[in-house]
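Can you keep this structure in mind? I'll have questions shortly.
All protein chains but one are shown at their positions in the complex.
As written, the chain order gives the labels A, B and C, with residue 1 at the start of each chain.
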């Protein structure tokens, strides 16, 4: 059994990790920390976990706690994991960090978009960007678990880049997310009456997942990314547009995606259907479809994930599975909750 | 491995059974039928099952198909399972019927509320009402899987009856359900713009789950039951009111419920918290809390389930587990999808 | 033209008053105050008011501001209007208070439920409870605008009391509200992902609208009241249960309600249909239906309102219309927003 701990277990990604790890056939969840709820039962803060666990949150003490486990999941606000990563690695535990702290190879890009200095830039070289369908993650000490929008966007766009089909200066990503993507902190924008029955864009031309997508796609690509808030709990749909630079059609594009994602357990390339966030709700899956608009010579890719699963906690478990040589789908074989 | 088949696998309860049985550690799903989708892949009708199964719906032929399995789940409209139950039992398979056909001991009550003659009244004696926290189901040939409202209501009210605390002539059950309870057939009332952002009662003083609850509570009880349609996909909350006939308080009531449901894996009796349908979403759990209004001497019980799980397909699997001597929670250990 | 001011114009009831009064044919809105947004344009805080008004919030100074107007609407947290009511009356302005401060005839009841001493109990005698279908409001200095749950509940229950049909010791009110009823302040329970797709009761046997309903129904009635939070923005449905004490049927009950609400512009007594909150969304209407469950001898009344209109700001304008001798429906003739 792999021993795991969770630092920052009182946000949504944290509580979902609790559920996933407690039900994982090869994992023993040793501890879960929370600064604000230290000492409280997890199931008092999250009553849906009654009957699942009687564990209580511990006070965070990463240096000490890390010694008790093989892997530490950090589900903290940006800027915190980079301060404790050294302690965790010194304790010979792997770190799977759900924040942005280790996502960028270049500390300057991090600083530019996150408005803070990186506390431990030399560790950036020890981290892999944990999108395992695209990047090899085996063997590293730190996994930088990707952003939710970035996951949906990269999985949708990468095969086009890889196949050299599109004009890389023309990429537009219009992404839509359920409200849980904004986290558990209370804000005016996520107050039910303010966002229910409404739809709007936010952080136009300035969302921090933009450079993350650009780095993963490579080739110096700059792209236009616009996030939108949709009145539902979970799900991201990324609609990706790019000008084709050579002659394609729906069938050829389908083959490109099917070949690229062959034998990838969590990626479902659709043919006739279009992705719907409902179809992946509660799962680690990503559904993708691609279409060609021959009138305008644009390729359109649709990519749907559950933002808290493949977009966060599910992918973190997938990364752990790979790091520790387990089957990639261990503990992640749930069926979507439909309807 | 237990071999199972599903007759009527294209409704919501059917597709959820498909998912549950395919992931069940002790079950092999042999076939799934659908009259309207015969020959089609299940995952074409329900794209969230892509990657889960490549099975296609078979044409219904219960007499023949039943011979291939140990248990048949029937997820059909009312009035159909009673016509094929004989064939299934003759084939030595158990029948777990999700319709109302075998829920009533008295064929006349069935006729009165369902406006049809029972096709096979002598089989009623071979059926158990499959609410296993209340009724012993082991050993029967037919399980009459309870109605969704009935499940939430009986689980909430029964301990009060059992303890002799309330005036049984005063019971009022105000129940609220998500829209999936109305099934997959298209109706004006379940057209999204017609029901979203709205709330209303329906079938006031005439809902068919009323006699089902009354039969389970026994003692000739007649009660007032009012269902309401709530703009959410899943979940039932039953709020149960009754006049206390002797002096109680919150603590005493809590003890009654805790004692009654001791060691029942799926029932969570809450103390300080109140049940919320979100806390059981996607699970076979029922959360219950009880309060005493000393100003009016009324007992108030709150009971929350997922209408498609404990209220239908999950409970059907629970019944199968018991019938076949498996652990009651086998294949039903999912954590609620929250948020 | 009647000159009006609004104290506390940055909550939901305040912004709706702004819209109603700006569009009212006989009113001139002189000023709107907000402590937290003083100096800001109203349409910056509420961008849906762009194009409707360029007014800015003023700093609250009731004694001075009241002199400029004929009527002051107070949309403040409980406990604040009672401190400024004297100043407003001294300035010869009428006060229409949307809080609970003037709803109780007995200052002790207020203290018992609101956990604070009343600051100005002698003014209670100058206030009328502003449910004009039930209470005469003309001629008073202060209108205590009713609570939202109380409005729906009283309008539904009162005709039964008036007609002497029911056992007044048996009244149970199961009420369900959209989330805007909880106001604009951020709370865990109104964070979108926490309440969307969920349903629960709250403040069981302890909600403060209980004594308000009891006072309006009179006769020393004590009743059981349970509020529920429903994942929609607006609307209250109250389902009211009581034991009949004499023989009735649906037709007789319908006549009772039709007679009672004859010529009441905002009350629609339905015959065949059942009330739905959608049917009154955005209006000052209340839809009511009544049914008899002869099996249990219970009367069931359904009463639906928009909690922010007939349950708050709309009713406040209705009260103003009556106080100033305007047609009761002036400025309140909007058609429901459907779907």
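Everything that follows uses one rule, which is that a contact is a pair of C-beta atoms (placed from the backbone, for glycine too) under 8 Å apart; a residue touches a chain by one contact, two chains touch by 3 or more.
Please read these numbers as outputs of a predicted model, since none were measured by experiment.
Within the set A:151, A:226, A:268 or A:283, the residue that contacts the chain not displayed is A:226.
Residue B:193 is the one among B:77, B:125 or B:193 that touches the chain not shown.
Here one chain is not drawn; of A:68, A:141, A:174 or A:328, the residue touching it is A:174. Within the whole complex, the absent chain has one touching residue among B:13, B:170 or B:233, and that is B:233. Taking the whole complex into account, chain B touches the unshown chain at residues 12, 178-180, 184, 186-188, 190-193, 195-197, 231-234. With the whole complex as reference, residues 12, 15-16, 19-20, 22-23, 44, 46-52, 180, 197, 233-234, 265, 268, 270, 273, 276, 278-283, 285, 287, 333-339 of chain C touch the missing chain.
Interface residues of chain A with the unshown chain, by the touch rule above, are 169-170, 172, 174, 176, 178, 193-194, 196-202, 204-205, 222-224, 226, 228, 230-235, 237, 239, 241, 243, 274-279, 281, 291-296, 298, 300, 302, 304, 339.
Just so we're on the same page, only the chains that are shown with their structure count from here on.
Ranking all chains by how far their C-alpha centres lie from the centre of chain C, first place goes to A. The mean-CA centres of chain A and chain C are about 45 angstrom from one another, to the nearest whole unit.
In whole angstrom, the spacing between the mean C-alpha positions of chain B and chain C is 38.
Separating the CA-averaged centres of chain A and chain B is a span of 36 Å. Contact with two or more other chains is made by residues 12, 180, 197, 233 of chain A.
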